[in-house]
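The structure's right below; bear with me while I get my questions together.
All protein chains but one are shown in place.
Labels A, B and C are assigned to the chains in the order they are written; within every chain, residues are numbered from 1.
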Amino acid sequence: MPEITYVEAVRDALRDEMRRDDRVIVMGEDVGVKGGVFGATQGLFQEFGGERVIDSPLAEAAIVGVAIGCALAGLRPVAEIQFLDFIPPAMDQLISEAAKIRYRSNNDWSCPMVVRAPCGGGVHVHGALYHSQMLEALFAHVPGLKVVLPSNPYDAKGLLLAALRDPDPVCFFEHKGLYRSMRQEVPEEEYLVPIGQGKIVRPGRDITCFTYGATVHEVLTAAENLSRDEIEVEVVDLRTVRPLDRGLIVESATRTGKVLVAQEANLAVGVGAEVAAIVAEECFQSLDGPVMRIGGPEIPAIPFAESLAEVYCLGPAKIETKLRELAAY
Amino acid sequence: MPEITYVEAVRDALRDEMRRDDRVIVMGEDVGVKGGVFGATQGLFQEFGGERVIDSPLAEAAIVGVAIGCALAGLRPVAEIQFLDFIPPAMDQLISEAAKIRYRSNNDWSCPMVVRAPCGGGVHVHGALYHSQMLEALFAHVPGLKVVLPSNPYDAKGLLLAALRDPDPVCFFEHKGLYRSMRQEVPEEEYLVPIGQGKIVRPGRDITCFTYGATVHEVLTAAENLSRDEIEVEVVDLRTVRPLDRGLIVESATRTGKVLVAQEANLAVGVGAEVAAIVAEECFQSLDGPVMRIGGPEIPAIPFAESLAEVYCLGPAKIETKLRELAAY
Amino acid sequence: MALTESAPVGVAGLTRERLRSMYQDMLLGRLLDQRVLVLNRQGRAPFAISGQGHEGAQVGVGYALRRDYDWIIPYYRDITLVLVMGMTPRDQLMAALARAGDPNSGARQMPAHYSSREHNIVTGGSPVATQILHAVGVAQAFKYRGEDKVVVASVGEGGTSEGDWHEGLNWAAIHQLPVIFLVENNAFAISVPQALQMAVEHVSDRAAGYGMPGQSVDGGDVLAVYRAASEAVARARGGGGPTLLEANCVRLQSHSSDDDQRRYRSAEDLDEMLRHDPLERFRVDLESSSILADGEADQMRQECQKVIDAAQAEADQAPAPDPASALDYVYGEA
Partner (left out) sequence: MALTESAPVGVAGLTRERLRSMYQDMLLGRLLDQRVLVLNRQGRAPFAISGQGHEGAQVGVGYALRRDYDWIIPYYRDITLVLVMGMTPRDQLMAALARAGDPNSGARQMPAHYSSREHNIVTGGSPVATQILHAVGVAQAFKYRGEDKVVVASVGEGGTSEGDWHEGLNWAAIHQLPVIFLVENNAFAISVPQALQMAVEHVSDRAAGYGMPGQSVDGGDVLAVYRAASEAVARARGGGGPTLLEANCVRLQSHSSDDDQRRYRSAEDLDEMLRHDPLERFRVDLESSSILADGEADQMRQECQKVIDAAQAEADQAPAPDPASALDYVYGEA
């Protein structure tokens, strides 16, 4: 199996599905000749032409709204938003329209489409306030949408193929900190990773840490450090944050009895709050300690200067401290 | 003290503050001659003229974006969104711009403004999917915003006056189910209800129910029913959902040991999840039962037909059942 | 009078039969609209929004399309347009009374949120102007598949202030897509007059700025609308790209059953409107050119009322939606 990067996995999934299904078309800013600002659509314009790989005007509501129209008319559009930070202009099309089309038409119409966007930041990534945000909570709140955040190349390809075949709108948020930093063996042939299933990426008996996106790797590093002291942390990569894998959440939390939720996004009213609330309601009798959360502080996003960015970002050390606190409880 | 309705309280606050402070101006669809579709700006155009009470074009991003510009230039604008359901086109202006202006300019600029919108629905209100939504979670997630949802005329006036004097953008969401259904004695003179403070609207020893908006009244009814069986439910009206009154939440939950969070909005990744997560983390040792939530089911919003709307809406009976379940735990 | 030019053989390339049918559809739309308002006043239909005064625009455009072939994405005033495209009074009364059998949404949405996959009527929500972008996407799909279908999206003049409207027209012009942007300009957006909505006289003045043809027509003159729409349809079908078509209408009723336009419009203004009633104008034209015989309009009216009565009887008996179904269809089966 060839080793490929995360962004190559995204591109391979798009290319393979476009070869297989001519209803799949791609639209977004700079997705054509340039192949996307991160190269996620590299080569597609050359292979499939400007009718299927459309360099859109600079208008996010249009990118999503036109994609909705394409979906209504039987295509399988992929809308790329250049940075997740620029999805708010398309929010109305996503939450008022795409999410509600099947329900409001009593199943007469549907809207199968994928909205892709790079998200996230971190120290040493110079994205600052508007090229770093994790906004998944805004979509995870909305019935009718599915929200996926793969943490590695294998999942990126398998989940994107699943998203492309899903009957409903899927928000597919790719962590740009992982795009080139992570290589992995990925099958060349087709495979699907089902939407809505989390995965235990490290089994452990003492604490469960639920997380997703790039934070998975920071949690894994922290977990290794704790393992040296024989504290075994189970790490669950949620992978999909809407719908959440409730079964896995409850099962793992019940087994370990201690839970930390770690997320890169701002903490308040985030996905981690939902996970914590599920655990607090459904695992009450099994809990051996408070359900803890760690995530972005109460500032708008990651500032530019490294000295400031560090305050926002988690990193293994902060996570380790929190895990030790919970372990000691 | 005169008895006035909720919508009159809103109008009085606007009028009084416009008389006091000529930096206050109002803009939105139909806020002028018509006085707003619910009458919340009735009489203002006649008293203050078209320069201060601006009938805007049908463009929500503009209503909020122009208000931001007014605030930057030293005014105290009030932007009315006709229904909260129609705020998503303005989301970018709210969460990318208004919320971040102070932070991104390192306190050089600020954005004091109020965004008002009627929200919510219920059986017998014919709002359906797009004239009934509770979208506060989308804003409660965003640092830089404040989010207020008064449950009665007294708070509506006092909180709106506080919002109008706040140095930062305040989302002020008024429950339209309460606009005319609720009368209360409200002082004619000025008073402020501080943003960020919840209120125990019914003390109790057995369970705390945290809630806000119109649901407060449903919870109170349910609490009365339980009281007949000597189960005393403390009802906390959160009033502000960003920032949450963490102190009160922890204090009350610690005291009663049992918590239900009730909200009209969709449950997943909502304000109730945040409250539950806070309780689960900070009150672990005091809890005598699972932290429970009740709220909107996993459907987009309140359907039109009454038979369907009932499935969405809470109402005292469903809340009572849940409270009894928790009490029996 | 355009109409009498070539009567009695017909006008605007339309046979006498077709002209009569146009009148009948306008009439059916008007009467159905009135019925819904009555049901609302009786407290039986919780909400009503009227298309009275827009029938000329709607029938003119509808007749320029190929039914069950071309697509429309209507807005809430298009009661008559959707009738032309294949909906029935029964369908609409099911919606007005919130019956399970409402084909638009199963009574999940307010009435006048039209939808029918069978008739290529695309589902719409309440947010104004979002549908403009959907129409562009539908047209993009037509073009991609090499189909010669056309899609019409309608909106009020107030809706043209929304960002989505701009983004949609711009995109359609760049890609020369087969879409017609119909603006039913009734001079008011609820209470906001056109002068507070835009600083131009005609919405169609904006077409040039997008690089597409634009035209304003008298929406009170169904045949003028038909001609303009037919031209736009021919252009779109032939690969000539989009058109901005403005039809100037009158809003004979208040914005909706929750509004009272006497509070913000003068009595003269309201009176003056009546002179532009498209239904009355068309009747007079058809009668004066003997396409409608004396008394025939009344007879048609009675026939329409019968259809509506029967539809109402059916809707009256029809069941409300099953509560259990409220949770269905948030997602499809994978």
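FYI, contacts are C-beta pairs under 8 Å (C-beta built on N, C-alpha and C of every residue); 3 or more make two chains touch, one makes a residue touch a chain.
Note that the structure is predicted; figures quoted are calculated from it, not measured.
Colleague: If I'm reading the header right, one chain is hidden. Which shown chains does it touch across the whole complex?
Modeller: The chain that is not shown is in contact with A, B, C.
Colleague: Which one touches the absent chain: C:212, C:273 or C:330?
Modeller: Answering carefully, the residue with contact to the hidden chain is C:212.
Colleague: Sort through A:59, A:117 or A:262 and give me the one touching the missing partner chain.
Modeller: The one listed residue touching the chain not shown is A:59.
Colleague: On chain A, where is the contact patch with the chain that was removed from view?
Modeller: Interface with the chain not displayed, on the chain A side: 29-30, 32-34, 37, 55-62, 85-86, 88-89, 126-131, 297-300, 303-308, 310-312.
Colleague: Go through chain C and note every residue touching the omitted chain.
Modeller: Residues of chain C in contact with the hidden chain: 161-167, 170, 173-174, 176, 195-200, 205-212.
Colleague: What residue numbers in chain B mark contact with the hidden partner chain?
Modeller: 25, 51-52, 54, 56-57, 59, 61-62, 64-75, 77, 89, 92-93, 96-97, 100-110, 112, 143-144, 146, 165-168, 195
As a working rule, only the chains that are shown with their structure count from here on.
Colleague: Select the chain whose centre, defined as the mean of its C-alpha atoms, is least distant from the mean of all protein C-alpha atoms.
Modeller: Closest chain centre to the overall C-alpha centroid: B.
Colleague: Which chain's mean C-alpha position is the greatest distance from chain C's?
Modeller: A
Colleague: In angstrom, rounded to a whole number, how far apart do the mean CA points of chain A and chain B lie?
Modeller: The mean C-alpha positions of chain A and chain B differ by 30 Å.
Colleague: Taking each chain's centre as its mean C-alpha position, how far apart are chain A and chain C in Å?
Modeller: Chain A and chain C have C-alpha centres separated by 41 Å.
Colleague: Centre to centre, by mean C-alpha position, how many angstrom separate chain B and chain C?
Modeller: Centre-to-centre distance between chain B and chain C: 37 Å.
Colleague: Counting only residues that touch at least two other chains, what does the list for chain B look like?
Modeller: Within chain B, the residues that touch at least two other chains are 61, 85, 88-89, 129-130, 298-300.
Colleague: Residues touching two or more other chains, restricted to chain C: which are they?
Modeller: Residues 105-106, 108-109, 125, 127, 163-164, 330 of chain C each touch two or more of the other chains.
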